[in-house]
Structure formats: structure tokens, C-alpha cells
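The other protein chains are all here in position, but one chain of the complex has been omitted.
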């Protein structure tokens, strides 16, 4: 399929130069390679600049509420496991208000692809501190500098046990496209953290030009993504180093949640009463 | 001070034999050693059998709502940093509904002590699956066995960057008491996961007698708690091995959040307008 | 002969008094009686005091009843702790364990002289005949069978089934204990015997279960194939039921990490085209309200069950209250209406839950089912329901033509627009919580916002004329009327019967649809009414206030409301109704039936 088949008529509201444009392009390309038709894709997001992304595709989109994309996506995938289910959003959406859902989505291991556009800031609400903003960062809500360390999404998701963990940047479009494609193809929960610069409220040192200069591809560092502890060591450098590529890929991914559900349905299905006789269940307790 | 000075008149609602009795005793003793009078202690919990614990002490207690003990405790500590602030609750309270607050409480690094009574089950609501229940566990809400891996509280909290991470069991009362005391004395966020058996709904293999047999003190294994990566490796065995003792203790704990707040208040205080002149702030924008 | 008996029993944790109650109601159900059982426990998680009430009758049982006909106290401390739940009156027969050492005239029942007070060596009989005091509850069952002639065979069968797996020896002991109880009763007949009448010979063995299980069964019958939720008392048994059964029907249960994720997953499943449900109690409802609003604006069908308990906040998790009605109708920010339905009994929970799915699907809206702790957790005999005959509705999906240039939120005359789902070619759209145009694209236009609000409210209008979601009892043109909902409705039905038996011309309206307020249906009901009561278990009298929002109630219609865990008694409501009627008469009207 062609990337343009995934492009909708809606005009992005993003600022000119926003990193999210690159993520969108990479996604179009990755989806084209994967080849599933748009109507078999459900694309869920929360709220934020980045979370507008589903509307810019021809997939079924669900631009839901702030922080709740993952639970909604899980409901979709369980209800219809045949769908390709994508999830996307921002660092605030995913790691702050939505951060409580992440470990559980990961440990359930549904076959979802979760792309976070991490710009270390709240873009849509105009520049507040985000959970990935570095300590000391001054923003409109941290006028005198923030007092806390940022979260470490890569390390967290590794600790949660995700089967596929990667980081990319639109400064390297082929790399980003490949990561997203690989994430989609990975049979289980896959996480791609994208360093997607906010040109309007982001830090000057966190723009595409700087990414190009600073980027350290993990392959170049000789990292073997089957080594989870090593992956964690690299991930621990989040915020100091811009590693790109696959941190971890489980070589023997376990069964997905939806596969286990299907298996259980198959096993128990024959025990079902006809729908009309469902109340019979309460007869046996009737004491006869 | 004496342990009994921390004991209130309220009779615990716990089942005879519940592990939480041991935790309560250990806490009384630890508090007695620490020596702060009860009225200078604020003790916050969520909802669950375990979350009843503040009421059984003579401290100021706040038996709040399910999952929100940590945010409430942070508000208390920031409002009055002189207080000794304790937080406690269950595995469901802390890692399921409250799991989203944990990384943020940790990275803010307030001087809080958080004790979780981890019994791998929802006790108060009578035996449902908990986030620490092992895969496949059959409970009233997982009649045919659970389909997901459990969370790993120790590994998570280490990934979040906590300065003090330990695990105990009431099967080893002196050990548990010492851990709680050390956690309280630690100047920053301290986490103690207590394997506290539920005699009524818990698994037969997760009772005090089994703990006594299976317990592996980390000291005995030669673990040096300054090694965070090693701590993570031990923590990764949560659910398979019962390690007790200190997994990690930051030898150079950073400043606490409340210390930074106090510093900022001190720095900016002199810039304050008298309260009555607060509206003057809007005069300068008046265009003169 | 009595055709209706209310038993109340209390004991300590080990006494097995609740399991005696379970045996009693099971035997009654098997015999074809109608029955209701409620339980109450002390604050200990396990092993504390416990009690139960069992009401057994030959005709339909509408509520757990008022004062006890028979009180059984294994010890007085425990019994009196349940004072409110186990009210003793001048017509109560009290049986208690003589072991307590208390003399009949000394029993700690203040302000009341029971009809008969019998000390019985219950523990001694158990020890003597069964070798263990653990058989006390079997003695009690024997006493019940002996004194009141309730389902002797059923009770014995029940004992056998229950103890089968405990081995022959235990079973024999229990049978001996039972026999000892029976024998004791035979040897010490009541001054005024009060045997229960036999059910009609034609009476079938009845099904027996509680409101939560029925709710789960109804969901499956209505086609629900996804449940997302988080445990909370007193709703958890819905999830527990579905976690056993739903897989068999090709569905799934997700125990989520919290209530928000639970409803989030359910909304996702509904978006994917599957009928979905979540269930919780008050605290969970509060947490779910943001996503309820999302379902409203994204127009996704969804059933949300709230098994109400005492509030606010954690409140009283094991007690019934009806104080979440405001929240059901008005929580979530913005103009976000959603239909609210309420069942009135265990049996009725089946029908109401199915209706909730039908309304959700037809109107593409979240629907709240407001159950309450009593209905949800009481055991009740069920009349047979012809499940196959209940109509099941499906959402309006787009046809081939509508998928040409598909617009999800097309402004139709009814306000309902065909809804597509992932997988359907040509049907892709953007669902969102942002205000949107007909195609789903975000908008900030006031004009569009108006039209979309209009659409979302307009589509619910037909509900206001759904008289089938209401039931009326009593005299059609009565000047005196009751309105009541939920578990209170059963109390009011009995109160109405009392009042009418005393000659009052009165009627009762029971709304199963609480919101939107069906102005026409109420209008019809109130047309003849000049005085009356809106009866409910909440401090604020929430239904009464809500009716006032939309209706000009007749002047004489007042609120009869009080906090949860203080259930109304039928007799009490009847008296208040009489008082209202009398006030009316003093004012010149008449609510009495002409004395023909």
C-alpha cells in the first residue's frame, strides 16, 4: 500500500516544524509497509498536540480523553483481536495522567503498538512542565525551576517487562519508520518513545538539528537488544544521552492476552447454556 | 518511648492470624525506637484491610480513599515538613489503583516512609485477583485463572529511583522492625514491601510458616545495598524468591523536595508584597 | 396457619448462622415458597458476629419485611449488635440459647415484650447429639422445622448436599442435631403455634439467587460480550459471575487496574462494536464520570451498573442507600445527560438490565443501572422468566448506501445516527471527546455545539414517553399516591396494600426509568393525586427534588426520605400515607373510599 492511503483530509493543527509531523510521516510509511487496510486499524490517543494524530489518518480513530488511551485500546483489542491497534500520545498523556495504566497494559501483553511523542513539555496547554522535563527546568508552571527528577519512560517500560522497547527521532526518518514498523510487527506490547521536538515550547537543545548531532544509534554502540539488563543500563541514560534504535526485543515473546482469551473462549464455549436458558444457572442452587 | 504509647483503643478488624498484626507490632516498635511523639506523626493510608492500620495507632491518622494515600501524604509533608509522615496500604491500593502515583512520589523524593502490606490478594473485598497475584492464580474474579504476569513492586520502585527499597515479612519480626525503623530514618522516600500473609484469602504457600522456611536475607547472599543494578537483579526475582532486607540504600541521598521548597521560600520570601498589597502586581501591567 | 414468616437469627462467626439461613431459604425455594434473605455482618473481616433474615411466604415476597416473627439468638451480645436489622416486636417469638444463662424475662430487648421467649439448650443439644457445638446451626434448623413446619424435607436434603463432601460422619451428626431440634420443638410446643402454610401444590421449585448474579446473567442474555471493571463492594459479584460465565459465550472480562481503566476498556469494546458493561459502586462511579461524559459525546452504547452503598466517600460499604441518583443523572461536566434505570428486586434486575442494554444500543448512549446493596446482595426466589421472549435490540449500523461518504454524526430527525465500527470498509471515522461536526472533525463553533447538544438530548426524548418503564399499582384515580424506586419500591408495594386494606384509595408509581424524567408519565399519574409521598433512602430525598425540576408536583406531595442503613418498614410508610390523606381530608378533600 501507499503512505498516502493513510492520510486523511484533516489539516494538522500542529505548529510549523513540530516534530509530530515527522512522526506522522513515519507512521504513514510504516503502515504502508505493513499493508493492513486503514479500516482494519483502530488508532487510539488521549489528549494533547500529539494525541491529535489519529484524526490525520484514514484509520478508525479515537481521540479519547487525557491519559486513557491505553485502557480504551485494550478494550478494542480484546473485543476484536483481528484489528491492528495503535496507540499514541504525549509524554504528559502517557507518563503523567496516564502513567498508572502503563505497567498494566505492559504486563497484560496485548498486541498493541504504543508510540509516545516525547517533547518534555505540555504542548497543547502551552508550555507547562511535563514528567519528562529535566530537573530545574523553568516553565510557566515552574517559574523558578522544577524541583524533581523526570520520569524515565524507557527504563520504566523495561521494568514493566515490555517485549519491545525502542526510541527514535524524526531527525532520522528512515530509522523512525523502521522502528515503528518493527513495533507494529512485534507480536505483543511494543513501545516506541519518539523524541519529537516541540518547536514552540520545547527547549532549544531539544530540536531536530540537535538530535541529528547528538543521536547515538544503539547498533553503533554494539548493543544486542536481547540483553534486557544491558538495555536497562542504556535506558538509565535517558535524559543525558539520545540513544536511538531498539533497546530490547524479546526473542521469545510469550502469548498475547488476546490469544489466551481466545483459547479460553474456545475451551469454555461448549459449556455455554443457550442464551435463553441462562437463568438455569440459578436453578441448581434452588435446593432440589 | 514505649511501643504501647503508639497503640490506640480501636480493635483491629483483621482476621485472627492476619500478617498485618505483625506489621502493626513491628511498626509500634520501630516508632518507639525512633522516638517521635505520636502527635507529631501523620499516618496516611488508602482503603483495604491493611489500610486500616493508621486507626490502630495513636498518631494522627488519615484512612483516605482507595489508592490515594501517596498524594495526600505529599500534601501533608509539604504543608508541614516537621511532621513524620508514614504511608501504608495494600498491594491493590498501592500498585493497582494507586500505581500511577508511585513513580511521581518517588521522583519527587519527599521524606516519606511507604509500607505496603503485600498479600497478593484483595483482602477487604474478599479475595479478588491483585496486581501481585501470580499468573494463573484462580480467584473469585479469575475463576479460570489469571491471564497476566504480576507487577514487580521492588523492581518498579528501583526503576523509579527510590533511595531506600527493602522487603520484610512478619515471619521475621526483628528484621521487619529494623527495616521499618531504617526506612523511617532514611532522609527521603523509603519503600518497604512487606510480605504480609492473608490467612483468609491468601495462597497456602504464602503464609508465615512458608515465609520462615523460604526467606532469603539479602545480607546472607552478600548483597551490598549500594549497588542499584544488583538490587534490580535481585528484585527481578520477586515472586520466585522471598528476599528480605535492604535491596538498595542510596549512600548519598539527594535533597528532599520539602528541603528545596523551604529553600525557595526562604529565597523568595523577601520579595513578597504585604498580603494587602497583592493586587499591586496588576498595576505594573496597567501601562504607566 | 401463617402464610408469611420472617425469621431473624444472629450468632458469632463460628456459629454458622448465615449458613443456616442459606439452608432455610434454599429449602423454601425448592418447596415452591417465595422468599427473601438478607445478611448482615459485624466489622470484623472474618469470624465476627453475623446475622441473617429470611422471609418466607406462600405469595410474592416484596421486601425483607419489618419486625421479626421469629428471632433466634445464639447469644445476646451478637443479637443486640444487630438491633436495627433484627427488630423484635410484641408478636415475635424469641428462641435463644439457654447457655447464655439469661432468664426469659431478662433478655436484653428494651422497650418490647415479645409474644413468647423460649430459652433452648441449643449448644447442649448440639454437643449431646452431634458431639460438637459446630452443629448448633443444625439444631436451629431442626427447631425451625419443628416449630414452624417449614420445608422439613428440603432442609434435610439441603443438609445432605451441603455436608456431602465433609464425610458421612459429619453428615450423620448434623442429622442427629437436626432431629434433636425438631424433637425439642415437638416437646415444647409454642403457646400459640404458628405453622407456615404449605405453598400451593402447583408451586414449582423456584430459582434462587441474588441481584448481582442476575445482573450478570441478564448482561449475557442481552448480548454483552465485554466487561471491564474493578472490584468494589457491593458490586463485585457481577464481575465474579461474568468471570465464570462470559467466556462461554465468546466474551471476556478484564479486571482493570482501576475503575477508570475498567470503563475505558468497556468504551473501547463498544467502539469496536461489542456490547459492553462496567459495574461498580459509588466511589467507582465518581472516578468513572469523566469517561461517562466521553461515551455521551462520542455516542457510544455502554451499560454502567452502580450498586449503591452508603455514602459519601467510602461511607458504609455494606449498607444500602439510594443517594447516588443525583450523581447518576448529573455528574460529569457539561450538558451530559444519560438515561438512568433502576431495578426494584432481584427478579426485576434481570428485566431492567436487559432494558438498559436495549436503551444503550438504541440511543447510542451510556445508561446507568442504579441497583443497591440490598437488591444486589439479598437472595430471592425468582419466578420463571421467558428469556427468549424478551426483545434484544442492536445498535443502528450503517447500510451500504450510508457508507457512501459516511458521516458518523449525521444530524437525523431522531438524533440517532448510524454507527460504524472498525473493520467495516468505508465506515472509518474519528470518535472523540472533542465537540465535532457531523463527520467527527473537531470544531469550536458555537452553532455546531448547539446543534450537537440538541441532537444528544433530542434522541432521548422518546424515553420520556416509555410508560413500559414504569409500573403503577393500586387505584387508578386515587387522590393519594406514592412514588418509590429501587429496593424501597417493594416496601411501598406492601405499604400500599396495608393502606388499601384499611380503606384508603391510593396508588403507587414505581419508575424503572429515573432519568430523563418522563414528564408525561408522571403527569398522568399525578393527575388524580392531591397528597402523597416520594419514598426513598437518602438524606436529601433526591428523587423528590429531581421530580420538582421537571414537574409541578401537586402541593400535597412530600418527600419521605432518610439516610441509608435505616430501611423503611411497610407499616411505617402506610401510616405516613394515612397521615397525608387525613391532612388532605382536613383540607376539604377526601382520600377515603366511599364506605359502600
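Order of writing sets the labels: A, B and C. Residues in every chain begin at 1.
As a convention for this text, contacts are C-beta pairs under 8 Å (C-beta built on N, C-alpha and C of every residue); 3 or more make two chains touch, one makes a residue touch a chain.
Note that the structure is predicted; figures quoted are calculated from it, not measured.
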Visible chains that the absent chain touches, using the contact criterion stated earlier: A, B, C
Options C:43, C:113 or C:414, residue touching the unrepresented chain: C:43
Contact partner of the left-out chain, one of C:315, C:339, C:440 or C:481: C:315
Touching residue (missing chain; options B:65, B:88 or B:116): B:65
Chain C residues touching the omitted chain (full complex): 43, 84, 281-283, 285-287, 289-290, 293-294, 296-298, 306, 308, 310-316, 318-319, 321, 323-324, 326-327, 329-337, 432-435, 442-447, 449-450, 453-454, 457, 538-540, 542, 545-546, 548-550, 562-566
For chain A, the residues touching the chain missing from this view: 13-16, 18, 47, 49, 65-67, 96-97, 99, 122-126, 128-129, 131, 140-144, 200
Where the missing chain touches chain B, by residue: 10, 37-42, 44, 47, 54-55, 58-65, 68, 70-80, 82-83, 100-101, 103-104, 261, 264-265, 267-273, 275-279, 281-283, 285-288
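Heads up, the rule we're going with is that only the chains that are shown with their structure count from here on.
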Whole-Å gap between the CA centroids of chain A and chain B: 29
Distance from the mean Cα position of chain C to that of chain A, given in whole angstrom: 42
Overlap residues in chain A, where contacts from two or more other chains coincide: 100-101, 103-104, 261, 264, 268
Numbers and ranges of chain C residues touching at least 2 other chains: 247, 257-258
